[in-house]
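This is the structure I want to talk about, given as structure tokens.
Here the complex is missing one protein chain, while the rest keep their positions.
To keep things simple, chains are lettered A and B as they appear, and every chain counts its residues starting from 1.
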Amino acid sequence: MNKTITLAHGNGGEENSELISKVFYKAFKNEILEKSEDAAIVHNEELAFSTDSFTVSPLFFAGADIGKLAVCGTCNDLAMMGAKPKYLTCSVIIEEGFELRELERIVRSMKKELEINGAIVVGGDTKVVPRGSIDKIFINTTGIGKVLKKGISSNNISKDDIIIVNRDIGAHGAAIFVAREGIEMSSSLQSDCESLFPQVKALLDANIKITAMRDATRGGVSAVLNEWAKQSNVCIEVEEESIPISNEVKGICEMLGFEATALANEGTFVLAVNHEDAPRAVEILKGFESCSRATIIGKVTDIHPKKVILNSSWGTKRFLDTPSGELLPRIC
Amino acid sequence: MKQLELKNLYDDFRDATTIKAYAKIINEDAAKLKNPINIMEVCGGHTHTIMKYGLPQLLPSNIKFIHGPGCPVCIMPKERIDHAYVLSMTEDVILVTLGDMIKVPGSNGSLQDARSKGADVRFVYSPLECLKIANDNLTKKIIFFAIGFETTTPMTAALLDAVIKKNIKNIYFHINHVTVPEVMRELIDSRDIHVDSYNNKIDAFLGPSHVSVISGSKIYEEFARDYNRPVVVSGFEPVDVMQAISMIVKQFIEGRCELEIEYKRLVTYEGNLKAQELIERYFDKRDLFKWRGLGNIPKSGLKLKPEFKEYDAEVIYKETLPIGEIEDHKLCICGDILRGIANPPECTIFATACKPTSPIGSCMVSSEGACAAYYKYGNLV
Partner (left out) sequence: MCLSIPSKVVKIDKQNEVATVDTMGVQREASLALVGEEDIKIGDYVLLHIGFVMNKIDESEALLSLEAFEKIIEIIEEEEPL
């Protein structure tokens, strides 16, 4: 590992994992932490507990803003463990000179999203730092949820499972790139930022046998699939053609040389579901407006444990690896 | 004739059925080959296409790819990266370059490392973004670290053209543009001396797609005519590559040795004359330019013409730029890989000490590099 922290260490991919395990896991060693789930399951498996910090720039972008993101991010992590989000804290670090109007807009956005999740903010903290110390505003939310279904875990995936994705991928990462200074484009693309609890609840209510769920945030779908393959010691095989990608995201990926599977999402999640329930799970998800392209994308085998394989429709195979490095546009 | 739609230009050139059809034709034709053939794809983008789409898995065993040095980031020697590092750490400098370049390690680290130490390093999608950066930072010196083959050279020229016309006083250039035919010649010349079997001989070239759009296919004539190597200029998409390979195989079984264009929708013999004229106006050829792993290749690198020295960072910062040769890491065989003599898995540090997250050689840093392509898409091929 390098002697100084680089941007790559925050990418949600390989360097990030390395940093977490070599520094934080090493110091804070315990069983719950090492499970590496989206949220920690504590207190007799009755509660889910998670935290997330938000530093997105720009603060407002097509489809969402840092406030909506801050609530969705933590609530989604709880929902991914089969828990209903209940109580959140909200801590903000604000740069001197930040506009009060913008702060109020962000907070209104958070309130709206809390209502969708049925959760409330019960505590928080406010700090203001001198101009230049941080970039406008950073938000941390920490949440507790009530586990509705026990046993959902990324360590339990097996050959009985089918892999499903709830909607087309890569929209958030693509939208952020478009909005960021320096790359000017105009497109109808929007971030997919959305609270996932309603979708999770619908699946739980229908008694779908869910083995694992994970929202594909930094590092995208390929990070999730690789984490699952490693944690459960299985091989995940994906049919490349079945991965749903919108034309707008395809266009940005073409233009900048990205792969959609490496782009971050904030309203897209991957599920490992018992094969008996897979078609039903897809139907239920399709009932949600944003999920018209919910679909099965792969299966679990053992031909290359701990790896993810992409099968092309012309008969070739390749590995789909965890993304690494900063997300830079390819030039060649 | 039917109407052409934009999506045809993507989807139809990636069509699974067409790929399978060409795979079949190539396999049938290759059975008639007298000897196995090694095709060098010069361009890093082709390496990427070949590995990403798994094309070697579709070819018969008597057709092999040799991955060429067509990755401008990969061939950048440490000495030049160190220049960029020093420039970026200079007060009041904003160093601007394209994508992958910021990850390549020099003697003191990469530009990314310089950035985490406080240097102002920015990557851009287009050289023209320098104009806005310069305008937003009038007290700073914007140095554009220019890299790339003939594809990208005219864009740097266009930036300089704009700088001169708009009378911009705070943009400078560090030129590292390189040219393709010289390195192709060097590869054949140096390999032919060492050749003792078909395993190491380049039998034909898959010509670069977009270098050729600019320069025209005329720059490859000598290879078919004087070096007896067929050249087929191929497009980027998997169907293009498969069609081009099919054309090469047919040349061999029909006993021809010609320069052909597969990528007819974009490449002509003459090329883009306006772009060529821009390059001529601003650049001269250096006598020698050092390519990482390949050594000095004559006339293969460009520099600004002397009349533009007020924009030339190499002239202005001459006193501070380090000189002297730097050895590559002892275990790094990027040189052999760039020559197409070795494949990445043959390197003792491939995927162990040398990975995308901690690259030792540039073939691993750039996503166009053979090592990065093998690491990412590799072992199943």
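In this text, a residue touches a chain if its C-beta (ideal position, glycine included) is under 8 Å from a C-beta of that chain, and two chains touch if they have at least 3 such contacts.
Keep in mind that what you see is a predicted model, and the values were worked out from it rather than measured.
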Which residue of B:G54, B:P77, B:G109 or B:G148 touches the chain not shown here: B:G148
Residue touching the undisplayed chain, where the options are B:E129, B:E182, B:D203 or B:E260: B:E129
Residue, one of A:N207, A:N233, A:N247 or A:S292, that touches the chain absent here: A:N247
Absent-chain contact - pick from B:K32, B:K169 or B:K264: B:K264
Interface with the undisplayed chain - residues on chain A: 178, 184-189, 247-248, 250-252, 254-255, 257, 330-332
Residues in chain B touching the chain absent from view: 1-2, 4, 6-10, 12-13, 15, 17-18, 20-22, 24-25, 43-46, 72, 98, 125-129, 147-149, 151-152, 154-155, 158, 161-162, 208-211, 213-214, 236, 239, 243, 264-266, 272, 274-275, 278
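Everything below uses one rule, namely that only the chains that are shown with their structure count from here on.
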Partner chain A, residues of chain B touching it in the complex: 10, 16-17, 19-20, 23, 43-45, 48, 51-55, 57-58, 71-73, 98-100, 102-103, 112-113, 115-117, 122-125, 129, 148, 152, 355-358, 366-368, 375-381
Complex contact set, residues of chain A against chain B: 2, 4-8, 14-15, 18, 182-183, 241, 254, 256-257, 309, 312-319, 321, 324-326, 328-332
